[in-house]
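Pasting a structure below so you can have a look.
Removed from the display is one protein chain of the complex; every other protein chain stays in position.
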């Protein structure tokens, strides 16, 4: 039963990684920017989730508010921080993004205190039994929620006209532009959707740990970077697979390699190993 | 001696170590254009190597030498591995190396695990003697950096930093040059790390984490990528600012983060770039006049 339980835990963790990484890969596909500050938005999503839930008692409302606010902030970051430096060498945007991320974490620390905040009445803490394993309702919600959101996104991008344009643009921005796509609009959309998904992940992590801390985004931020590389940068499908795979590998790895490497090191050892064998990523073409 | 208090001596020593460490990253990121987000790992490798060697009874000098060699060798190994991955990936793989290093050190009992290594032997040179040693290494590093910039190697690095593909077209073995940058930069970081270890006499994995990697990157970026004097200035100021002013120590990361962002957003060339921009503004007027006077196409 341990195996199944580890698998379930890995998938839950992987879902969170997926929600964060999709935004990163969307931004990378379109702008070739490694948007590290994305994880700062993830953390903010968590804060808003806890604050609104505590104020109103409604987790659902908190989720919506968090997605909206963080989504808009993501668009603002594109407009104010990235757009003016797009023509500079790539390291410029990368370092700017790292700076922004660090500053964001510090602002959270100063604004909300260093020890973090929690739900007053943590929702979805009941335990359920599925397929003979014990899961918290929150964990189920994370898995199901991710599935629904990603599914909706997939439907939107394949079944609607705008979605098709969007997908084409993320895959090959230059080509799309030459076909008359308003690329600026697509960039805003990317930042909105990506940031809103990160906000959901933030709210969910807050739920699982019943804690939001200023540095909560650090580890997911680096791991999400590793994931989008594994997924073959800019490839949404690859990113999802890599995220789930990493969640599961970490879950098993912590049990079997825990004496030699901690969880974060396992993730990066996996990354480096894969890159040695497949420099273009798990699914990427050479 | 020299009328310096013990406190001032330790400030100057920390400053000197930071300068060496920042210049070591400048070789890789500044000269050769390769972003590394895990440079503190090599600083750590140097620190651990020298600490373990001297604790095993080796003399201080052997410790330093060992640190340089081990850090440089691992640097070459990582460099060879990094050459396989695409341009964009390098920042992330080096970051991964940083996390991997911490992860291994935390679990490795031989080097103290989470507890780190304490009572590392001193240099045996006394406080001010050690300060002079650090300053000596600092000056040598500056001189070496300046020489490298003027040499044909620096010339080739300029080309590679600007455009790798074109660098190949003009006959440069880009991989070999990148490896050379990695080897020199990591070996020098190893030296800085060893000096750090013998200065503070206690090290643990947390001293070489991601924050440290970002701190040193900040020094390079704020000083001006590739500029020796800009980086020296930024390293000297940023390393002691938090020590001088307690208030700044509290908000150190906010300061670094804010500066990194603001620099990139408004002056990607760093402080040195700002100075150069002003100078170029004056001289480009002249050369434009000259060109438009004699243009015939």
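For this structure, a couple of remarks:
Going in written order, the chains are labelled A and B, and every chain counts its residues from 1.
In this text, a contact is a pair of C-beta atoms (placed from the backbone, for glycine too) under 8 Å apart; a residue touches a chain by one contact, two chains touch by 3 or more.
Please note the rule applied: contacts and distances are computed from a predicted model.
Selecting from "ABC transporter", "Methionine adenosyltransferase domain-containing protein", "Sigma-70 family RNA polymerase sigma factor" or "Na+/H+ antiporter subunit A", the unshown chain of this assembly corresponds to "ABC transporter" (UniProt protein name).
Contacts of the undrawn chain with the visible chains, over the full complex, involve B. Touching the chain that is not shown, out of B:174, B:200 or B:262: B:174 (per the contact rule at the top). Checked against the hidden chain, the listed residues B:148, B:217 or B:263 yield one contact partner: B:148.
Not every partner is drawn; the one left out touches subunit B at residues 147-148, 150-153, 155-156, 158-159, 161-163, 165-166, 168-174, 176-177, 179-180, 284, 287-288, 291, 294-297.
Just so we're on the same page, only the chains that are shown with their structure count from here on.
With each centre defined as the average position of its C-alpha atoms, the distance from subunit A to subunit B rounds to 31 Å. Subunit A meets subunit B in the complex at residues 32, 34, 81, 84-85, 88-96, 98-107, 110, 218, 222, 225-226, 229, 233, 259-262, 264-269, 271-272, 275-276, 279-280.
Within the complex formed with subunit A, the subunit B residues making contact are 29, 33, 35, 37, 81, 84-89, 91-93, 95-97, 99-100, 102-104, 106-107, 210, 214, 217-218, 221, 225, 251, 253-254, 256-265, 268.
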